[in-house]
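Note that this complex is displayed minus one protein chain, with the remaining chains in position.
Residue numbering begins at 1 within each chain, and the chains themselves are lettered A, B and C in the order written.
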Amino acid sequence: MTIDVLYFAWLRERIGVPRERVDTAAATVRDLVAELSARSDWHAAALSDLSAVRVAVDQRLGDLDAPLPGAREVAFFPPMTGG
Amino acid sequence: MTIDVLYFAWLRERIGVPRERVDTAAATVRDLVAELSARSDWHAAALSDLSAVRVAVDQRLGDLDAPLPGAREVAFFPPMTGG
Amino acid sequence: MRVLVQPEPFDAAALLDGFGAGAGAVVTFTGLVRADDGLVALELEHYPGMTEAALTQHAQAAMDRFALTDALVVHRHGRIAAGEPIMMVATAAPHRRAAFDAADFLMDWLKSRAPFWKREIGPEGPRGWVAAKAEDEAALDRW
Partner (left out) sequence: MRVLVQPEPFDAAALLDGFGAGAGAVVTFTGLVRADDGLVALELEHYPGMTEAALTQHAQAAMDRFALTDALVVHRHGRIAAGEPIMMVATAAPHRRAAFDAADFLMDWLKSRAPFWKREIGPEGPRGWVAAKAEDEAALDRW
């Protein structure tokens, strides 16, 4: 399946792109992270400490175990700092 | 001594005047209440249940034991309902 | 810090223009007259002199206690039609917790310690004086 992967804030800066389209068979976000980390050293470094990373699947907050089949968009970003 | 006595809200309405000047030797608010209650049945009725009455001496909240010598203004009113 | 006690309607936008400049957080509370049970207006009596002094003293207490950078209290008296604002407080602080708590504190105090007395006016004319609420009294114990 094809999924749009989005990065925000320092993840966007470190990985170097705001979004990329990936073809994946990942069953969960955790599997997707493993695939993305193999893409480049930047990906691997940015996604190495997942305690500092939040994830949204189809614009809803999820976790590493969130299932991916059927998803169209996955976003990775640091903890939010609004307000 | 001469003291201005002020009444607010339903105390003003029941006693029938917003203020009156009294010549008194009362040592405390409690003594003053006793003197005022002797002025008319309206005074007596309005001041009969002091749990429903608040008092200020020279515009500062006080209680029945507040000393009066030196005071210029004593006000009686129901519990406040601002805001 | 500013305290206003007046019969006229107040212009909230004008009063808040520039309020909290340099602060990080501004909280406002506005109380409006609800048209409950066909209420047409409230009539507020106050204690001229004491009311202004008491409001000023408590606005200062809030400034000190919550390290506010600014505070504003506006309270009307006289006849206030249903739907109209009756009062407003505004607090400014570096961070939100202090601004929220100070506004909350000022309101709890205003409800039960500020020298104002409310009477309800219905279509038929004046109703009774509004009784103090035990919950308003109890709210003060939080501080």
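In this section, contacts are C-beta pairs under 8 Å (C-beta built on N, C-alpha and C of every residue); 3 or more make two chains touch, one makes a residue touch a chain.
These numbers were taken from a predicted model, which means no experiment stands behind them.
J.: Since one chain is left out of the picture, which of the remaining chains does it touch in the full complex?
T.: Touched by the chain not displayed, across the whole complex: A, C.
J.: If you put the missing chain back, which residues of subunit C would it touch?
T.: Residues 12-13, 16, 20-35, 83, 94, 96, 99-100, 103-104, 107 of subunit C touch the chain that is not shown.
J.: So which bits of subunit A touch the chain we can't see?
T.: Per the touch rule, subunit A residues meeting the hidden chain are 6, 8-10, 12, 56, 59, 61, 75, 77-83.
Here, only the chains that are shown with their structure count from here on.
J.: What's the chain with its C-alpha centre farthest out from subunit C?
T.: A
J.: Quick check: how many Å separate the C-alpha centres of subunit A and subunit B?
T.: Averaging C-alpha atoms per chain gives centres 73 Å apart.
J.: Determine the centre-to-centre distance between subunit B and subunit C, using the mean Cα coordinates as centres, and give it in whole Å.
T.: One centre to the other, that is 26 Å.
J.: Averaged over CA atoms, how far is the centre of subunit A from the centre of subunit C? Could you give it in whole Å?
T.: Roughly 49 Å, centre to centre.
J.: By the touch rule stated above, which residues of subunit B touch at least two different other chains?
T.: Touching at least two other chains: none.
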